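Only one protein chain is missing from this complex, and each of the others stays in its spot.
This part shows chain A:
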Amino acid sequence: MKHSLTSRLAILSDAAKYDASCSSSGAGKRDSAATKGLGSTSNGICHAYTPDGRCISLLKILLTNFCIYDCAYCINRSSSNVQRARFTADEVVWLTLEFYRRNYIEGLFLSSGIIRSSDDTMGQMVRVARELRLTHGFRGYIHLKTIPNASPALLAEAGLYADRLSINVEMPTESGLAAYAPQKHASEIRHSMGEMRTHIDAGKEKTLSGKKAPRFAPGGQSTQMIVGADAASDRDILGSSSSLYTGYRLRRVYYSAFSPIPDASSLLPVKAPPLLREHRLYQADWLFRFYGFQFAEITADRPDGMLDLELDPKLAWALANRALFPVDLNRASREMLLRVPGLGVRSVTAILAARRHRHLRLEDLAKLNVSLRKVKPFLYTTGWSPTRLADRQDLRALFVPPPQQLSLL
């Protein structure tokens, strides 16, 4: 049965929504002022938000949700009874451009189930990107999910048009992947990531003759791990992130709490993990990317390797390392201020600027929209010296929020 465009859009965006990535940043500056065409890059505008709290920045769709693989966690696996549909490359091009013209989106995030072969699928996706760039002069954002084992020539062409490429590691551990995605292999995924890293690095350099190397995904690569489908602990997950960020120089690692799906595989746990777990992982990721933390120290003091669900990881770390606090508001290094619970990157920058000219007191922080209640136990300055945290008993009880009833809207 042939579906209308609307119903195919419904099926193929429904099929894409379990991929958390929607970022449109890192592409560098580009616009249509000179070309008189359509599109520009930004530092990641979110054009809408859905009631699940996620941002819509890109048109995130699948070219097709037919798939010859049978990954247990995936709504598109071959053994699932979901409705199947496919777009033609032209339809995706048309939708992207029409959505873009109305300012709904920053661009396209295209992925696909695997049909026939890896190269066949990847070839279709590259065709969409090529048409957008070459035929329509589109200068907005393009993110392509690469298909493992696609030929190097297709990968190089994808990198020429796409701002970002990604390949999902899916499971935090190799054994998890083997159990849930028997047709995928961790070594192949890592190999593809390594290849992409080499291309991306080369794309930033000049060649020996001084010419610029061919463009290759200037927005880098990202990946996603599914949380809570297998037994991996937060320490396992963050350990994996650590090697992904440092070993493969990924721009972003996304964590996606395994979500109930229609016609789920019986291999999957019945209960979804708490969304709070996913949130804590993102907080830990944030501490690594912007606050100078190493992943290992974030989970070092957790006996079971799981992040504390009651306290955010920065506060939990500070309490576990209470001997380091309080710190001198007027002298502490930037690195140390960044570790004070309640101080964000913005407030630390503002503190550093202000204290060059003036001795700061605790009250001054209120002007920077810092919550005094939160930072008070961790800082000292003229007129304020908290009890040494190390001397306080029942410290945790002070910070754990009182139990709350959660309700819809």
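Convention: a contact is a pair of C-beta atoms (placed from the backbone, for glycine too) under 8 Å apart; a residue touches a chain by one contact, two chains touch by 3 or more; residues count from 1.
Here, contacts and distances are computed from a predicted model.
Asks: Report the protein name recorded by UniProt for the chain absent from the figure; options are "DNA polymerase related DNA glycosylase", "Amino acid ABC transporter permease", "4Fe-4S dicluster domain-containing protein" or "(2Fe-2S)-binding protein".
Replies: "DNA polymerase related DNA glycosylase"
Asks: Which residue, A:Ala179, A:Met306 or A:Leu360, contacts the hidden chain when the whole complex is considered?
Replies: Per the contact definition at the top, the residue touching the missing chain is A:Leu360.
Asks: Looking at the full complex, which residue from A:Asp90, A:Asp263, A:Asp301 or A:Glu335 touches the chain that isn't shown here?
Replies: Of all options in A:Asp90, A:Asp263, A:Asp301 or A:Glu335, contact with the hidden chain holds for A:Asp263.
Asks: Have a look at A:Ala27, A:Ala72, A:Leu132 or A:Ile147 and name the one touching the chain we're not showing.
Replies: A:Ile147
Asks: Among A:Ala156, A:Ala179 or A:Leu275, choose the residue that contacts the chain missing from this document, as touch is defined above.
Replies: Checking the options A:Ala156, A:Ala179 or A:Leu275, the one contacting the hidden chain is A:Leu275.
Asks: What is the set of chain A residues that contact the non-displayed chain in the whole complex?
Replies: 5-6, 9-11, 13-14, 16-18, 31-33, 35-40, 42, 45-56, 59-60, 66, 68-70, 78-81, 95, 98-99, 101-104, 114, 117-118, 140, 147-149, 183-185, 188, 257, 259-266, 270, 272, 275, 350-351, 353-354, 356-358, 360, 364-365, 367-369, 408-409
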